[in-house]
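Yeah, one chain of the complex is gone here, protein chain that is, but the others are all in their spots.
Up next is chain A:
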Amino acid sequence: MAPKKDPKAAAPAKKPEPAKPAAAPAPAPEPAPAPPAAPAVDLSAVKVDFSPDQLEDYREAFGLFDRVGDSKVAYNQIADIMRALGQNPTNKEVKKILGNPSADDMANKRVDFDGFLPMLQTIVNSPNKAKFEDYVEGLRVFDKEGNGTVMGAELRIVLSTLGEKMTEQEIDALMVGQEDENGCINFEAFVKHIMSV
């Protein structure tokens, strides 16, 4: 093997990794071959720092997600709530905050509002830093013609097979009205669209 700088070692020197856990940047899909189990986030140490107005909004939103009526929400709803509240965490980040629970726990374990706040705070403290240009840069890779568009079908495959795989319905909802008559998507416009809400 040729002597070459370790890409991982070199990584921090370059663009800041959007994901916080720099320790394991390997994009391990589902059964990750045991990425060194990230130490669970100590939520008790997180200082919650929201204004009363915010707290009220959050509580209300939180309440909206309670489908049982015990003023709690399931683990698998946490990501959804955070996103509803304007954050853009990856599934992995959320799982990490939850202490990497099993699929069963995700569906069955519940958390109340007070338990939720430090989680939200953690995410708010380290937001998804990727910018418009980063996304555009990433999607440009799939621009075979070099004309600023990508095939809708290709994008579907990318989003459904790479990274944190998305479902067909999610992708459908995402791409509604984005494809032109040839099935192409102007990816700059697309990214703008996604970032508009």
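Quick note on the criterion: a residue touches a chain if its C-beta (ideal position, glycine included) is under 8 Å from a C-beta of that chain, and two chains touch if they have at least 3 such contacts; residues count from 1.
Just so it is clear, contacts and distances are computed from a predicted model.
Q: Since a chain is absent, check the UniProt entry for it and pick the matching name: "Transmembrane channel-like protein", "Ethylene receptor", "Myosin, heavy chain 11b, smooth muscle" or "Response regulatory domain-containing protein".
A: "Myosin, heavy chain 11b, smooth muscle"
Q: Of the residues listed, A:46, A:84 or A:124, which one is in contact with the missing chain?
A: A:84
Q: From the listed residues A:55, A:157 or A:189, report the one that touches the chain absent from this view.
A: Considering the complete complex, A:157 is the one touching the chain left out.
Q: Suppose we count only contacts with the excluded chain; which residues of chain A make the list?
A: Within chain A, the residues that touch the unshown chain are 1-5, 7, 10, 15, 17-19, 25-29, 33, 61, 64, 79-81, 83-84, 86-93, 128, 130, 133-135, 137-141, 146, 154, 157-159, 161-164, 166, 170, 173-174, 191, 194-195, 197.
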